[in-house]
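Once you've had a glance at the structure underneath, I'll fire off some questions.
Heads up, one of the protein chains got dropped from this complex, but the rest are sitting where they should.
After this line comes subunit A, so read on.
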Amino acid sequence: MKLLLLCLLVWVANAQDTPNKAEHHETPHTTEHHETPHTDTTEHHENPNKTEHHEAPNKTEHHEAPNKTEHASGEASHTEHKTVEAILSKAEEEKVSDWVQDWVEPGSVCKLKSPLTFPWMWECREGACLRTPVSEATNGMTLGGCKLTCGKGLTLWPKPTGTFTIGKTPVSFKYSQVIVIVDAPQDVRGHVEKAGNRLKETLRDMRPPGGSCLELSSASDANLATRQLTIRVTVERSDASLTLKTDESYKLNITHTDADQLEAHIEAKTFFGARHGMETLSQLVAYDDANDALMTVTADVRDAPVYPVRALTLDTSRNFISVAGLRRTIGAMAMNKLNTLHWHITDTHSFPIEITGEPRLAQYGAYSPREVYTRAEVEELVQFALERGVRLLPELDMPAHVGFGWQWGEKAGMGNLTVCLGKEPWQQFCVEPPCGQMNIINENLYKVLKTILVEYNDVFQPDLFHIGGDEINLNCWKTTPEIAAFVKEKGGDPTDDEEYMKLWIQFQERVYDMWTSIAGEQKTILWTSHLTQRPAEESLLDPSKYIIQIWTTGKDQQIGDLLKQGYELILSNYDAWYLDCGFSAWVGKGNNWCSPYKSWQTVYENSPRKIAQSFQSNSDAAASQPASQSDFSAQILGGSAALWTEQADDANLDTKLWPRGAALAERLWAEPETDSLAAQWRLVHHRRRMVARGVHAETMQPKYCHQYDGTCYID
């Protein structure tokens, strides 16, 4: 039967094969299909080839020809059709409505041009903005105005650590009346001016496309035309680079003068502090739909971060992240006053960065020629980040987590640069497929390594460098004949794991020396590992040379051991700060290894200070030392939430990072005593702001909760 139909089809096709000019009208390149007969005249108003295109997410939309038959299948549907027509033919030019808008997401427009009034206003009660029927509101505001003035900084994120006061009355101003005046040393003046320009752009973009949904009354604020907002930014020092010692504090003062002018003054020791101050200022401005203008409040804010390293760890080896994705991430970090993008550039899977001194690394290591960061792109990115107060902290993870990119050595007469590459069964040689580890006894390896390090230093000019050092598989080296033979030659026992530990320790010392000879004396970072588990006198990791980044849990005794030995720490404990957890397994079934998903609440409540102190009480209780004399929390440099990209790329980067990255940011900026519940309303507001500024941050709650502070709770 089916065969018969196919025969029929072949016959039909052949029959149509004869040249037939008319058939050409059916080729897609004619516009014929746009002009199929309309029975529905209202369709012509739609002008589909214009209006639809604006809304089409990615590609051209098609005008769908309405179909006669589907409307003509009986009496009932005939009348329905008329109803549809009646609905569709409602005049476009209806009166502009009195609808009040609250928050504007990119591209959203007033949908209903209804003469009806919006039935809601907002009232500030005990620090909460509550949606209230207009008829019942005694002191109603728009949602934006309420959030700006109600409570203690409902619009600020992360919350300031110093004293701050915020006024109760919004004052409107026109974007065209904004002036930025910069007073800064020559070396940083350019940076400050650029940041000022970006601030102005941010303010400009607060106005939705098409402006207010309200019917504006021209007399509402007579002084709007003459009221200026003068933003004065004063920077004291000329430091143009970000280090662990950089002062990121700032003062922000917004006043409404007797002459009815607005003045905002940002004072900071450094460009970096001033930039944070501008970020805060932008959070004290909202769109004012009643005047189709902007509004701000009087304020006095003193602020500085608790930790100097406030980071995201981003992996670009498992999956490639486009430069655009990295830029968007840096922009979002700046909105949250995060200051460090810890870039796990390479891993076994791919080597996506161009090293001009050794092009074979990317050639053999990139997933494809399109998935590469050129040197010029990286240099631009370093600058882009610095201007936004963010350092790029490069990681060259080694001696494990290497592989593709290094496999050309043997053919080039340099011997194996890596071993165990893609070796199976992978479970015996590494933690995840594909396997790969450096051939640390090959002298040529160090030549290539030096080329990379020299270039990293040139390109990143980093104040901190990450050597990785995690998840070394001793069995890989042990089962590699040339390495086992090497051990034997040196008189060791090639079956003894300890021999390979020794090789690893030697490797680590050599790499450290190589790096500091290139970049000068500075601390380098290592992940917790079997090496860092050992006491410093065995591992030869000098606490004055190494910062340790913790990826084990926040309860791991190793944290206490490291603190006791005087190491400075960066926390990335996976039970709270691994953002890739909780999704589908990528090998096998079920969910991935570090499930469950780390909720924003979990991220927020992970306190480095408390973690450090929890080990202090354990170890010092007996010694009865006063806490102030050996305050473990003083050894915490900060933390980083990590997004390993086995299951992330440009498609879901933003949703994995945000708003959880914002929860992290407040923890690291402020180390608040309060918990996530106390931060919820502000974070919901901040998340919407991030979306409005082009970051695809996840929804935390129904919008209802944003319109009624405090109603979405559970006992």
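Following the convention adopted for this analysis, a contact is a pair of C-beta atoms (placed from the backbone, for glycine too) under 8 Å apart; a residue touches a chain by one contact, two chains touch by 3 or more; residues count from 1.
Basically, contacts and distances are computed from a predicted model.
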Out of "Beta-hexosaminidase", "Small ribosomal subunit protein mS29", "Phosphatidate cytidylyltransferase" or "alanine transaminase", what name does the UniProt record list for the absent chain? "Beta-hexosaminidase"
Contacting the left-out chain: of A:F118, A:Y175 or A:F384, that is A:F118
Given the contact definition stated above, which residue among A:C124, A:I166, A:C213 or A:A576 touches the chain not shown here? A:C213
